[in-house]
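Only one protein chain is missing from this complex, and each of the others stays in its spot.
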């Protein structure tokens, strides 16, 4: 079966999220693989939001541009997505919006409005939804009008509830209609409804009834029920349903997170809020423990409080996004200078300033590599997909403690709001590396916090725990941690700190540094990092199937940069393509700085949206065919 | 005449600064060229500080390692500097410290103490000042004991003042003794004393008498008066005496600085404090105006307040050092996003965290290039010497307003605390470029703050002044400055902003981008940036004289990086040497990222002290002779 | 101009029933009554739902950074003291991340007006506790009840030195309008706390809660002026009057629960305004404030007399 994309759009606050969750779980429970993602505005209610649910019989790696079924809860959704629907696809809309004139939609961007109206005006048509849908129908799309009002009226009659309450089931109705059209049973839908609303019996009753009404309604439409999922091979083993923030949080819990500080910020907040709700964590010895999660007054406090906690031996982290990270950089330098292990989970979003709070971008790479005045070692790692988030979050603490430095775990909005069916995390192999901790047997009264050593590691005393007292300082210091301005001490301490990165580069295994995929013989090599992984893997798979072989490398460890490892792979006869989700080609800069070699093509996207597999295949094909420009910029005209 | 280095050292609070100023002015007034620099601890009183005054008959470009005359106001100064004195040099010390045992000097770093004692102990000598001086004498140095106490007693008798008051003239006495030994007249010294203490008549009287006593004392010593400055050709034209912070401040005043915000921080504070004292600035039309200087609560406020001011059309700046800059990066991004012209003067110091507050380093280059989450254009320029500081500070506002973006003017502690005799600033050629300002003639009600244009420049409305109202936003926005999350708007706005850098790269003249020095035919090319300029120019001059030709390029415009211009100069047959005052070779990284070409040698220094011409010549010679390593690290074993 | 004319065309994206609408209307009315021209007003917004206010007003609008609205506004006012400068923002913006600026801006008696939208939550980030939420309170978006004491904005403003301090309520349009006018008219730093229901996230203190008490069946909110409260320290007041007005403000600031005072809590007419003081130091300030120190035309020569300026550096 080819992957099936279902999309639902509507105003924020209308339950898009929950609809997508319901539909995703419904499909996943059939044994199908699912990947869901979400786009939304920085707004609480009213602005447009949509969710994609992509379904397959093999693990779904990425999302795609073109839905086979589009569910529009309002007129704006039709405007934003109608052009993307596959020509054989379905578009379910509210029958009452047909006469809505596009100029009534005040939240449409002028540019989009213009794009929509131009063809209609040219054809001397009314600029309304009806005409848009007519056009779509001419292109082979099947519009399905849905009379929600009648259904709401039935619900009101049955449950004796006010209109607004009945209207709340709109999202569930939308899912039920889709499910009915796709040949899924109403029992399965009702089962998931019961799961999702499990602590609200009235909601379960109302929505279950809504499901029935929707199925009845579809039956009256006389449309052939599609059966894309019938008779396909499905998975029978245990699978998880997690999104990026949950995956990170679970990795942290596995690592023994002691304290997480945070200041609310999209799209990072959800991780901390999720952790907050997990204050009772089951232990292997049948006891319970739980991390302390502290909402601080700002991000300056978040990073410094985490550092303070780390001095006691607690595994300490903070989680943020660009603006918050901007406020953390002095604290980050302190961690570097005092060799304090601290983990920062950074969910990139569109910058600079407040930027695009809920849109994705890989715009912080160079900033993260150099954040903070002065020079200090740090480790930067980036996860490629939801599954990697878990293992990387776990590993981040090991790196931080082993090398006694700040670790930045690069994530982004794209990962945060992508949920996936995944195989259960393999936790048996996980080992906690605490690095060299100063043990209390030693009897002298002071610990030498910054003992000079060849590999740069000084055994780390912990406040109180190590019993020896010690000094530590963000001012340059000697071995005992007291201030020193001596030029020789300065030089040695700088060298000691930097040596830890040499050690890390030596010790960290290859598979934690890079991932190599696709055809090793291919003459095209695509190199990238972070959340582009899914789209890339799917694209090279398609390319390889089309006999256009490509190899792909995902760089996971961004600092210390695995230059030597890459050099071995990047043969001079290969054409290099670098792909990233930003404007200035930050990874390309880094690559060139570290490898000095030429890059043949750069694929960039910087409109706040992630790469999509279709456009990627197109670009790669043109590169393969030799018709491509050096620089290729991906867009989204609509959406 | 060869340049003459005079050095004075002593505890902070003992007037080292004033002594150096006095001596510098004294020499400068003779028509000599002078360069003075200062090293000091992050401490108010007690710790060691010293000043170098280098004197020549041609402009003095840099400082040097080895004094011909060393004046030690205390025992610690002997320890820190005795090894540097030229073997034909003089060392003036307080006769009462001879028996001080080194272990009594609690502020000596253990490492230094060890270094000093080892040879003494080996020779079975006492570890005291007397023996150190004996060793020095054996190496050809002339120690001159100075009995300050007797002089103080005379002053007390004469002026009927308490001991502590008399002791305050120690620094002036030290200068007078030096002057006497160097054959300068006591009248000239007294003249300068009068200038320096001009608003304190008692101080003038006391110190003038102290000068006389010192001259009398020297006469009794029976030492031949040296006459290094006798019969040399001297300058007769007007010259300035300014240091780096003053030069920057004067450049800002010339540019019409309207407001400067600051939060105290070494070594930047002096600039703002100097501006504060200049609140009455003379205008060409005989009126007066003056910038508003505001001490803010922190650096977050400093940058954002400056941005707020800039919206009105004021030329707005802030001045800081590493830790402060770390707190400004979100604000910087706001300026980038809203295209607000703001100037940040950044005096680099040893980092990270509190680091080495009063020591130099070029450790913030990469940070500055990437500071702030997300992507936005900025201009980064670095001054090479005190003279350039003036012109660059002036220019920074022109860049900021013409391209509507934040400009970072990179300076460092080395420049801040270097003072020089300079030719008067050429101000006739200065032109103020305000960029495109939206004029009020236009009658529509809103200004389109972010009008899309080819070159990226949108005419800039000013609050109130332009009469049209406008919106501006740190959130991504459309042309009117309202929020837009449209992918197309996002792309276009990012491209518009970035286009300004392309324009800047095209428009900025070559001599504002790079400076080319030395022998253009040479096969060695030394490339560097910032305050290394003086040492480099002097070094290549010496090398060229010794028939070891070298060419040097100082990169002044660091972003947009003048890659094309450099490519034209960097021929493949040249050996490239990159030199900078940091550990990680930040400029080398940038160079490689932008030019992709190989670097043959890197000269680095990262012990908090600037490059010194002698060691530079040594390294360059070894490169010339083919005996050098790829990486060469410069040290200071002693201070 | 009429209040309506201060409304922009663009669609507002606050939630239905949000108290912010009330505040917006009051601002429009206040601008109209003050007879100000749009270009003379600059409204600076923080980040949060509240921070979007500038987009909805037909005056100069600057959307700043989270927590920094006060320094931005301060910079503009210092650079061009003839403008009417207003800062608006949420309670998280002003008292969480922005608390340091809140306190230190109070120290300068600069003639600007700060409207703080107090909804006790972080609206735009989905309802976390703001620093104004009380010990033990738990809104629906919070995992657990607040373990911290709250910040009392009026008390903090008083402690920080604001010379005009008031409190209004988002849905009492006329009263709020009057307060905003009064705050803008005050020649010095004016702080107005506005109790702002957030129907989406604050289920504890909604419109109903504010406007109805079980005890009296009436609104909790009462006007200080109705009780004859006199907030003002007169121009030449003595130390006693200062202490008395300070103390009564402290007392009123503590009131909460069944009776919540609104109105002007404190006004110090005796304190000299900040730009007045600057002009005493920099004589040219009024005439040539920072905004007007450099000619607007292109390619002019520096106006500064460099010869004269460099004199003291010449050897």
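All chains are identified by letter, namely A, B and C, in their written order; residue positions are counted from 1 within each chain.
Convention: a residue touches a chain if its C-beta (ideal position, glycine included) is under 8 Å from a C-beta of that chain, and two chains touch if they have at least 3 such contacts.
Keep in mind it's a predicted model, so treat the numbers as computed, not measured.
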Query raised in the report: Among the chains included here, which ones are touched by the excluded chain in the whole complex?
Result: A, B, C
Requested in this report: Sort through A:18, A:191 or A:434 and give me the one touching the missing partner chain.
Outcome: A:434
Query - Candidate in contact with the missing chain, chosen from C:109, C:177 or C:284 - result: C:109
Query raised in the report: Which listed residue, A:114, A:137, A:157 or A:464, touches the chain dropped from view?
Result: A:464
Report summary line: Touch assignment to the omitted chain, from A:106, A:163, A:200 or A:482, lands on A:482
Query raised in the report: Which one touches the absent chain: B:77, B:269 or B:484?
Result: B:269
Report task. Spell out the interface residues on chain A facing the chain that's missing from view. Result -> 25, 28-29, 238-242, 246, 250, 253-259, 261, 278-285, 287-292, 294, 296-298, 300-302, 304-316, 330-331, 334, 421, 424-425, 427, 430-434, 437, 439, 445, 462-475, 481-483
Report task. Since one chain isn't shown, list which residues of chain C touch it in the complete complex. Result -> 95-101, 103-104, 106-109, 131, 144, 147-152, 155-156, 158-161, 243, 246-247, 250-251, 254, 271, 274, 277-278, 281
Requested in this report: Determine and list the chain B residues touching the chain excluded from the picture.
Outcome: 13, 41-47, 106-107, 263-266, 269, 273, 276-277, 279, 295, 297-299, 323, 353-354
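In the analysis below, only the chains that are shown with their structure count from here on.
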Report summary line: Averaging C-alpha coordinates per chain, one finds the centres of chain A and chain B separated by a number of Å equal to 45
Report task. Provide the list of chain C residues touching at least two other chains, using ranges where the numbers run on. Result -> 10, 47, 63, 65, 67
Query raised in the report: Which positions in chain B touch two or more other chains at once?
Result: 300, 330, 334, 473-475, 483
